[in-house]
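Excluded from the complex is one protein chain; the other protein chains are retained at their positions.
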Amino acid sequence: MPQNEFVVQMVGITKVYPNGIAANRDVDFNVRGGEIHALMGENGAGKSTLMKMLFGLEQPTEGKIIVNGETVRLTSPTVAISKGIGMVHQHFMLVPSLTVAENIVLGMAPTKGMFIDYKKAVEITEEYSKRYNLLVEPDKRVMDIPVGMKQKVEILKALVRGAKILILDEPTAVLTTQETEELFRELIHLKEQGYTIIFISHKLNEIKQITDRITIMRAGKSMGVYNTAEISKEEISRLMVGRDVVLAVQKDKAEPKETVLQVRGLTYTNEWNKKMLDGVSFSVRQGEILGVAGVEGNGQGELVEMLFNLNRPDAGSATVNGQEIIGMPQDKLRALGVSLIPEDRMTYGIAGAATIEENLISDRIDQKRFNKGPLFNMKAIHAESEQLIKDFAVLCKSHQQKVQMLSGGNIQKVVVAREFSSNPKLIIADQPTRGIDVGATEFIRNKLVELSRAGAAVLLVSADLNEVMELSDSLIVMCGGKIAAYFEDTSTLTDAVMGEYMLGLKSQSDEEIRRVCHEG
Amino acid sequence: MKDRRLMLFEVARGTAAILLALLVATIFIFLCSDEPMTALRYLLIGPIIKDSGGFNTMSFYTILAAMIPTIFTGLATCVMFSAGQFNLASEGGAMAGGFVAALCGIYIQMNTGLHAVVCVVIAAIVCGLIMLIPALLKVKLGASEMVTSLMLNYIIMYIVLHFLNYNFADRSKGSTQTYPFAETAQIPALVPGGSKLSWGFVVALVFVVIIALFMYRTRWGYAIRMIGINKSFASYSGMKVGGVIVLSQVIGGLLSGLGGSIEVLGRYTTFLWKELPGYGWTGITIAILAKNNPIFVPFAAFFIAYLNKGCSLMATYSDVPAEMIDIIQAAIFLFFAAEQFLARYRQKIVVRNTQADLAKLETVKGGETQ
Partner (left out) sequence: MSQLWEMIFQSEFLFSVIRITAPILFAALGAAIAERAGLTNMGLEGMMMISALFGTLTSYWTQSWIIGVLCALLVGLVLSLMVGFFALKLKTDIILAGIAVNMLGSGGTIFLLYMFTGMRGNTGALVSENILIPTVHIPLIQDIPVLGDILSGHSVLTYLAFLFVLLMWVLLYKTPVGLSIRAVGENEHAAESVGIKVRRIQYTALAISGSLAGLGGAFMSMYYSQGWNSGMVAGRGFIALAAQAMGQGEPVGTMLSSLLFGLAQALRTKVSALQGASSYLVSVIPYVATVLGLVIYAAATIRRVKKARRTKHVAAPVEEKE
């Protein structure tokens, strides 16, 4: 195959979602046959959207897709598969109780008469497994095999269906180091046999190790295509991590007082044996915003889960004003003054079919002022919800409207109104402005600053660099379940420096990091 | 205002479901009857209009009387379904309640007035406790409350029949029944005559108000509803999810026990049920028609009782069997519970509303920037 021939050309792709978010803007993306092509970018940069369009899960608003020289309309995964495109999703699409072989032939099982020719299925599995050096155990049930093998099953599924172009969505996110190296050997083997691989990742070392070319995306746009050999890690990090618009948030200098949240040695290994938190220790003081930056999936989500008792750590402690909060039920946590803006607002943040009012009072229904004997004091409740709707500028028809009828930004305002108005001592804000409109974003950010200045301790977890750098007084960077760096003052920080710590190119000494514990 | 158009739509949809069901019924009547018009007349207006044309007060009272147990089981189902609990044991609850109340009415001696109340309260408490079984199995072990409650219905039935036959039967009677209750335990009639409309009806209406207040005006009812909508949200907000799930089923038990006991003490003089009374299943229909809102329960119960009466009249005075009611009920039930029934029209309204909202928003924004 001539080197200059592209197997995939995506030309001038623009994707606007029905909710108005433009995930891709005029993106060009070209992949040569037989190369491993990295698609890099921060969360929300538009990589996944672009790949979903290539796999037929989404349709582009504008632009065209050319596969092997032919302009195609990829209306469904089935069409994409027929064009030789296969995708390995980050969350595996496997049926746990079926065997590896059954999963691989699912929907196209070989038959002998009326029956499944299971032997043939195993043969097919073994044949492909051998040919591509992807070792799996065909007879084991998927629920009993390690995650690395599950991934191989997914890759085999695509290959068996005739894929020549493989999209791997953050394949190493769930793998251990050994498994990752094994995967790389396999991918190189595939490449040698003429397959084309599109590899989505944020991990610089991996990218440098196995890819030929890199397309970097930022904020829905392509930042260009580079030959991997010719671009330095620092350059990649600079292109990937950067801020476009700087929303000015008015912020006085923080005057931190006593420690509110003290986290020591938090450690957690998830059910796939991956260490998600590795001895994390830090403190948050009254009146300050401590930011937690990092590429998603480096332990931030788990950290928040542990602090709000949505999961249990293997070791470590966390205290709020001296009281241990690991394993504390949520009502006690709230009584202590801990608030959480959850990352997944539709699962935890709201009850969609309930009214705005009912969503606003969910944490305070036991308070005396809202009850008169056994009954609710409806007047007080109406007053409270009206006040909150006004204070937090929730755009709605009335407090009796169902929350699910609101826009994303307004739903988040309902969550924030509840969490910020309970006089919290500690606010944990996990991705507080993800996927919402600019107006609501600005509003929520200003509120966070306001509350911290009024004396609350704020732990801000955000994958949005812009947000975490603008809002935080000081900041930690998480990478691989550990704190990679602590910056006491964010005002002098540059994107480039952040990028290097986020992507694991650098990390501070233990002494430097330990300063975040504020111990003498 | 608050989505008025959508509310109107919901009403229209319910009406359409009912009309559709009646249409099905009419077709069946025309298929099987030699005198379809007579049959239809008795079905539709017979329950309240006399043959001679006037309002049939007595028949109207019978309809109200028939609502008593089903209001309670309807309320019980509302509470349990609101919490997302598919507990189907209000059937057994009603039977157990009736039996316990009957025993208390026979073997406890007390003053008029107090006696009936004590019987009913004991019956309710017993049923509330019985419901701890499916509730705790669900919360502690994750066992499906649907299956355990279905089994519970039969367990209750056979245990009641055992005691009825072996311990408490009045051998002097031809059929299996208990000795008569003390007169003090009987719930007095609300109106004279044989309509069986007892004070239990008033109690039922009082409970409609109590349960409506409980569900929409107390923190426990609130927690029940929130858990039914989104369990993760409820526990994140600090509610005791397991406890509230148990509470919802215990209340369901209390209510179905009340229904059964009041029915038995208000309608009969001895306990003589030999099988499950069917009020539990009717209660489910009622809860579906009422959209799990206690306030609508009496209306739904009236509707079902009216249809029931209509069907039995139809069976008496024409050649169509009374069991027609089950066909009508099933049809209403199916269309009422169908989320997507006429959903296309609902979607149109939603889209139109959203567009209107967006347009309004645009003008507001435009105003701000100028």
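The chains carry the letters A and B, assigned in the order they are written, with residues numbered from 1 in each.
We take it that contacts are C-beta pairs under 8 Å (C-beta built on N, C-alpha and C of every residue); 3 or more make two chains touch, one makes a residue touch a chain.
This one's a predicted model, so the numbers in the text were calculated from it and none came from an experiment.
Decide which residue listed in B:15, B:144 or B:316 touches the omitted chain of the complex.
B:144
From the list A:116, A:173 or A:497, pick the residue that touches the absent chain.
Answer from the full complex: A:116 touches the omitted chain.
Quick one: say which of A:6, A:226 or A:272 touches the chain that got left out.
A:272
So which of A:78, A:347, A:423 or A:494 would be touching the chain we can't see?
In the complete complex, the chain left out is touched by residue A:78.
Even though one chain is hidden, which residues of subunit B still touch it in the full complex?
28, 31-32, 86, 133, 137, 141-144, 146-148, 150-152, 154-155, 158-159, 161-162, 165-166, 231, 275, 281, 284-285, 288, 320-321, 323-327, 329-331, 333-334, 337-341, 343
Extract the touching residues of subunit A with respect to the undisplayed chain.
Subunit A touches the chain not shown through residues 77-78, 81, 89, 93-98, 102-103, 106-109, 111, 114-116, 118, 142-147, 157, 161, 269, 271-273.
Everything that follows uses one rule, which is that only the chains that are shown with their structure count from here on.
Provide the residue numbers of subunit A that touch subunit B in the complex, in ascending order.
By the definition above, subunit A touches subunit B via 308, 310, 329-331, 333-334, 340, 342, 347-354, 358, 362-363, 365-366, 370-371, 374-376, 378, 395, 397-398, 400-402, 405.
Under the definition above, what is the set of subunit B residues touching subunit A in their complex?
Contact set of subunit B toward subunit A: 1-3, 213, 217-219, 222-223, 225-226, 229-230, 232-240, 361.
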